[in-house]
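Sharing a structure, written as structure tokens. Questions coming.
Left out: one protein chain. Kept in place: all the others.
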Amino acid sequence: MRKRTLKRSLTGFWWFTLAFLYLPLAVVALFSFNASNSAARFTGFSWRWYERLLGNEEILSAFANSMVLAIVSSTVALVVGCLIGYGMYRHRHRKLGWLIVLIYLPIVLPDIVFGISEMAFFVQVHRLTGFLQPGLGTMIIAHVTFQIPFVALIVYSRFVGLDPTLFEAAKDLYATPTKRVIHFMLPTIKPALISAFFLSFTLSVDDFVISFFTAGPESATLPIYIWGAIKKGVSPEINAIATLMIAAVAIVAAISLIFSRRRQA
Amino acid sequence: MSYAGVTPSARSRAMVRESRHLLFTVAPGAIWIIIFLVLPSAYLMGVAFMTNGPYGLPEMPLSLGSFERLAGFGFLGWSPGNLYTLLRSLWQTLVSTGLVVLVAYPIAYYISTCREKWRPIMLLLVVVPSWTNQVIRTFGWMNLLAPGTPLSSLAEGLGLIAPNMGLYPSNFAVTLGLVYNFLPFMVLPLYAAFEKLDTAQVEAAQDLYASPVRAFWHAVFPQTLPGLLAGVVLVAIPAFGMYVIPELLGGGKGMMLGNLVANQFSGGANWPLGAAGAILMLIATFIGLYAMRRIGKRLGGGEEVVI
Partner (left out) sequence: MAFDATTSDAITTDSPPADSITADSTRTESKPMTDTLTLEAADISSTEVDEPTREASSIQMQGLHKRFGRNTVALDGVDLVIEAGEFFTLLGPSGCGKTTLLRILAGLEEADDGRLAIGGRDVTEVPPHQRSVNTVFQSYALFPHLSVRENLAFGLKMRGMPPEQREARVARIAEFIQLGDLVERRVDQLSGGQRQRIALARALVNEPDVLLLDEPLSALDAGLRSQLQVELLRVQKRLGMTFVFVTHDQDEAMVMSDRIAVLNGGVIQQVGPPREVYEHPANAFVARFMGHDNLYPINARDGDRLTTPLGVLSAEAAGEGDLLLIRPETLDLLPGEQPGDNRLPATVTERLYRGSHAEYRLEVGETTLQATLNNRGRRLPEVGDRVTVSVASEDLVTLSE
């Protein structure tokens, strides 16, 4: 009897929590279709804020910046992080404590400390040498820095999960070092590489603080643009662009769900 | 044939090859992190001990002035502003972490009791909001808590806030934002703990005449403790350094350490003071990590607790 009451109240609490988690996102989505520019009352349905987005050069260029930043940084991080992940695996019997500390540093450092140290560093280097002017370049550098550990750890754990004799079997079956990479290692860790790339991409798009401090005047990304718009005074256009970003996340979530379902089957 | 006289050529050749391999794979990433993170952090720490120049940039000579400023000693004498900010950061971290535990614990338990095929979807539902950008999520709460919204009107009707004020900006809004932001970080490790819960222990406790409360306390709670601690690290450390949420939902009276630090690098322009705040944040971070490692080791969880 008592067990059933517990289960029922937990079910209620679950739905309440889900409402709590999705309410803010739902509100943003709802008001993006608001006919008036009131943020408090829904007066009718309209596409007008979305239409305005298309004409907004600033938003379009912020979107382009976000994409370039995410794709370039994830690609660089994938290569560099994959190498480290493999190195950590191959030499796991050595004393690599310093490397582990180095790898975890970007993960444990608070965003704000990460962002301002890079900013202070870039500003000074630029002042002294003329290199590293704050802009998309410095943002890419900063993003790669926090993506490397995630890629390295994902790749490393995939390698650790493999039977070590597979490496020997590849050698034994006449694969040269290059062929071992192409026909054995890369295909074997392909799932890890894909999820590492998507995680890096998500981290990059999701990041605000580090981008904010390492950005230059011309390199605003979508989150930075939205931040500025919020600070200036809320406009319903933000609802529209935010809704599009939420929709993108929802699509990614649906795809990942389908993938995990298929893997189970 | 004595073994001592063996030529070490094969062995040393292999060692050279392995070392070159290590260098080739690990060096690019390691150098990247050293140049673009270790060096900047070291520079920032140096800045904390320098003097504030006229344009907010650090200058010689070295001094402890910025730490004095952080503690509230300015040229106008002592003022409690910065200290309040520090205490508020600690308080917000404590309260929001506690609330997150209270919400996440039953949720994680509930998911673990549901049918196996639903669990991945339920976890996904909890996690998906955190995939959207933090600024957008916080903006959502601004919309919900603004004056004139149903929630604000309700609070007004109950006499909790003054008319036409709205629920934000306020410390309450910041707490709410933090709980919202960090909930998934607590649910995931707790769920992992519940999933591998040894139910035989619970049954043994019940078999030995334990009441439900005592069975929970002696058989369930200790088993979920490593997950709980992992969650606390994942929530408390970033919460203490939070910037976006207090900036948007807190207003002037809701400022936390992250905002104090950030302001010194933008508007306020006092790098040494900001760097001193950053050092404080780092110390808090490492104390937190160290404490969790110690506790985790004692519980036998080891490395996985930190990750």
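So that you can tell them apart, the chains are marked A and B in the order they are listed, and the count of residues begins at 1 in each.
Criterion: a contact is a pair of C-beta atoms (placed from the backbone, for glycine too) under 8 Å apart; a residue touches a chain by one contact, two chains touch by 3 or more.
On a predicted model such as this, the values are computed, not experimentally measured, just so you know.
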item: Touch with the omitted chain, as defined above, among A:20, A:50 or A:184; value: A:184
item: Among A:41, A:171, A:231 or A:261, the residue in touch with the chain that has been omitted; value: A:171
item: Interface residues of chain A (partner: the chain not displayed); value: 162-163, 165-166, 168-176, 179, 183-184, 187-188, 190
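Here is the rule we use: only the chains that are shown with their structure count from here on.
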item: Sites on chain B touched by chain A in the complex; value: 18, 21-22, 24-26, 28-30, 32-34, 36-41, 43-44, 47, 103, 106-107, 109-110, 113, 120-122, 124-126, 128-129, 131-137, 139-144, 146-149, 180, 183, 212, 237-238, 240-241, 243-244, 248, 258, 261-262, 265, 271, 274-275, 278, 281-282, 285, 289
item: Chain A residues touching chain B - in the complex, by the definition given at the top; value: 2, 7, 10-11, 13-14, 17-18, 20-25, 27-28, 31, 39-41, 80-81, 83-84, 86-88, 90-91, 94, 99, 102-103, 105-106, 108-114, 116-121, 124, 141-142, 144-145, 148, 152, 202, 205-206, 208-209, 213, 222-223, 226-227, 230, 234, 238-239, 242, 245-246, 249-250, 252-253, 256-257, 260
